[in-house]
Each structure stands twice: as C-alpha cells, then as structure tokens.
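First, the structure itself, so that you have it in front of you.
For this view, one protein chain was removed and the others were kept in their places.
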Amino acid sequence: MSEPQPALASSQPLVPSGILAMVLFIATEILFFAGLISAFLVLRAEALVWPPLSQPRLPVALTGVNTFVLLASGWTVHRALVSVRGGGGGLVQWLGATALLGALFLGVQGFEWVRLVGFGLTTSSSLYGATFYTLVGAHGLHVLAALVALLVTWRRAAAGRYTPAEHVGLDVCRIYWLFVVAVWPILYVLVYLV
Amino acid sequence: MLNWFPEAASSYAGDIDRLFVFITVVVGVFFLLAEAALVFFSLRYRRTEKRKAAYIPARTLRSMAWVLVPCAVILGFDLVIDAVAAPVWNEVKQTLPAADERVRIQGEQWAWRFTYPGPDGLFDTEDDFQLVNEMHVPLDAVVVFELTSKDVLHSLWVPALRLKQDAVPGRMIRGWFKATREGRYEVPCAEICGLGHTLMKAILVVEPPETYREWLRSKTQTAARAEVGHREEQG
Partner (left out) sequence: MTGAAHEEPTSFLRKYVFSLDHKVIAKQYLFTAISMALVGGLLAYVMRMQLASPGQEVPGYGMVSPAGYNTLMTMHGTIMIFWVAMPLLLAALGNFLIPLMIGAGDMAFPRLNRLSYWTFLLSTVVLISSFFVPGGAAAGGWTTYPPLSGSAALSGGAWGVTLWILAVALEFAAFLMGGINFITTAVNMRAPGMKLFDMPLMVWMQVAASVIFLFSVGPLIAGAVMLLLDRTAGTGFYNPATGGDPILFQHLFWFFGHPEVYVILLPGFGVIAEILPVFSRKPIFGYRMIVYSTIITGILSFMVWAHHQFVAGIDPRLATPFSITTILISVPIAVTTFAFIATLWRGSIEFKTPMLFALGMLGVFLLGGVTGIHNGTPAVDIYVHDTYFVVAHFHYALIPPVFFSFLAAIYFWYPKMFGRMMNEVMGKLHFWLTITFVNVTFLPMFPLGLMGHQRRISNPNFFEALRTPEVERLHDIATIGAIGLLLSQIPFLINFVWSLFRGREAGPNPWRATTLEWATTSPPGHGNFEVAPRVYRGPYEYSVPGRDEDWLPQNVSG
C-alpha cells in the first residue's frame, strides 16, 4: 500500500478558499444592497415630494467629512496588508488605525441619528425616514460586523499570527472592510446628495 | 378540453381560448414525442445478454445535433407562440376602447364595491351610487373599470369573461371588457386576501340594454331619495 497522501495539499488552488468564500459572500451582499437601493429608488420615484417638506434635512456636510473618515480607513487597511507583505512592522498599528477610523465613523453616524430622531425623523415618521434608517442602518450594521472582524484580526496580528507568506485571514478581513467602505459613497450620494 | 372552460361571455374570451388550444396543440406534440421517445428507448434498449451498450459520448456538434436540432425547432415554435400571443395580450390589457359604461370597482376585506357615476356620467358627483357584491352591465357594451383596493391585494376574477386583474391598494388600474352573453356570473377574488378570502364573491349581471337602463333608473331614484333624506337630516 502506497503512502497516504493528504488530499488537501495535492493541488494548489488559484485563489485561497477563504478569499474565494469572501468574494462569494460579497457578491451576495452586493445584491442585497442592490435590492435595498432599487427599492429606495422606486419608492422615491413614486413620491410626489422628496424629501417631504415637514421632515428635517440630512446633515450633508458632517456626513461628507465622515465619508472621508471611512475612505481613509480603506487606505489604512490597505497599508496593513502592505506592511505584512513587506515583513516590516506597522501591521498592528495600521489595523488599529483602521479600527479607530471605523469606530469614529460609527460614532458620528450614531450622533447624527440621535439628532435626527430629536428633530422628528423616525422610521415611522415618513417613507423618507424609513428608507434613510434602513439603508444607512443596514450599512452601519455591516460596518459594526466588519469592525468586530477587524478587532479579531487585530488581536491575531498582535499575537504574531500573520507572516509575509501566510496571511489569508488578514486578507479576507481586508476585503470585507474594503467592501464596507466602497458601499458607503454610493449610499452617501444617493441618500444625502441626489 | 374546451368544454371544461366556462362558456365564453366576453368579446375577447374566444381569443384567449383559441390561444390556449393553439399552445396545447403545439406543446402537446412535443410532449407526446418526448414521452414516446422516453418509453420507446427504455423498452427497446432494455438489457439483454446479447447486446452491449454503444459508446456515444456526443462530444462533437455533429452528434449533439440529435438534441440541438429538435431544440432549435422548439425555439422556432416558442417564437411563434410569442408572436401569436402578443396581439391577444395587447387587445385585452394594453388597449382601452372607448367606454360605453364606466364603473369603479374596489376590493376590500371581503367584498367587492361597485361605484356607478349615475345619470351625469361623472364620478365624485352627488348622483353617484354604490353597490356591494352586485354589478350590472349592459350586453355588448364596452365597460371600462377603474380597479383599486381599500386594504390588501385582491384579484378581480370573472371566469366567464376570461378577465382577471389584481386590485392594488394605492393604485388605480384601468381595464375593460365587453360582455357578449346575458347571464349572472360569479366574481370571486383570486388573490389570497385573508380570513374571508373564500367568501369574497360578487355577482355580475349581464342584461339587455333596456333592462339595464331600467335598473339604472331605479337605482338612481333610490340614490336621489337617499341623498334628499340625508340632506334633510343634516338641515
């Protein structure tokens, strides 16, 4: 009987499984947001007045700044990958910076929500409020989930789990973070600007 | 097969029935051929001691043609069906002939409410009158309806007329029919609408124009009387 060979190591995959799985998951997520956005556009096209006169306006400028905060976190998470590939230091710091930027983004969003609710914009006050909280809320929950994943990755990085040769876990987390970052400008333009 | 259908009672019922038969014949031929091939091959090529199976992986287009050519024929018939069917849909749902009579229909949990414009022919005027679960139309007249719903989805379904149209709250959907046979027809709701869905039923009365006029007159008088009474009460 020949020496048993492990089936796993036998063929070198083109794309690591973790990354492929994340890409598939993101494809589903894109269609989820496409569903929400198309619903938003349909409801908005059917409305006579948008936004309704009685409802508060959205804080365009503050959220605009906040958009840059989130975009910056996309850059820092990318720096994290660059530093692990280069083998030099900085991975933990870049991941930490990303998490801080993400947390800041969520904090500002939360602050805005509290003010908007105070001004009378709620899920049940109008369809305008309903779509706003649903779209922005769905994104916020995604940022929160990505933040949790990022913190787990950060702890692992601090424990020295990622090397220049082996860092699929970090890459998976980075891809998801970048997805969450990339969705936001689309929502910002559609919900706040147009 | 056609004798299963309720007797046709609208101007377009015949077109829909003929289209049904046409499609049934076309797909029926393919259905029978495919079933025949399935049964014939199964029996003809059942295992025997003598014969071995042939090695036919059909890797070339030439051998795949045995499947692809019949499918191309199906594609052709598909397009024929589309071409034959489009004008019928166009006639029933996409065109709106000039109205002889107009009526508003509202579905609600669990009844059909019909609003007639009254003698002045205009809706939302004082001489409008309403009926619940009963609708009268004159024979051979184009009836244009404005369908809506008060609460949930309903579906206006008159089997004899081959008419079906969902009623959607918040939307007014125009449609039409021309009843060509006298009679009383049932108007169920075809879209699940809650507890009383089964019990939602109106009667459509198709009657000769003279009878219809008379009915209309009696209704408007009652409506007028009710209106007067109502005003006196308020005054």
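Per-chain residue numbering starts at 1, and chain names A and B are given in the order in which the chains are listed.
Please note the rule applied: a residue touches a chain if its C-beta (ideal position, glycine included) is under 8 Å from a C-beta of that chain, and two chains touch if they have at least 3 such contacts.
Since we're looking at a predicted model, the values are computed, not measured.
Enquirer: Can you say which of B:Lys164, B:Arg181 or B:Lys219 touches the chain missing from this structure?
Expert: B:Lys164
Enquirer: Can you list, in ascending order, the subunit B residues touching the missing chain?
Expert: Against the left-out chain, subunit B lists 1, 4-6, 15-16, 19-20, 23-24, 26-28, 30-31, 34-35, 37-39, 41-42, 45-48, 51-59, 63-64, 66-68, 70-71, 74-75, 78, 81-82, 85-86, 88-90, 92-94, 109, 151-153, 155, 157, 159-160, 162-171, 173, 186, 188-199, 201.
Enquirer: Considering the entire assembly, which residues of subunit A contact the chain that has been omitted?
Expert: The list for subunit A reads 1-2, 4-8, 10-11, 13, 15-17, 20-21, 24-25, 27-36, 38-39, 42-43, 46-47, 122-124, 126-127, 130-131, 133-134, 138.
Following the convention adopted for this analysis, only the chains that are shown with their structure count from here on.
Enquirer: Quick one: report the Å distance separating subunit A from subunit B, using the average Cα coordinate of each chain.
Expert: Averaging C-alpha atoms per chain gives centres 48 Å apart.
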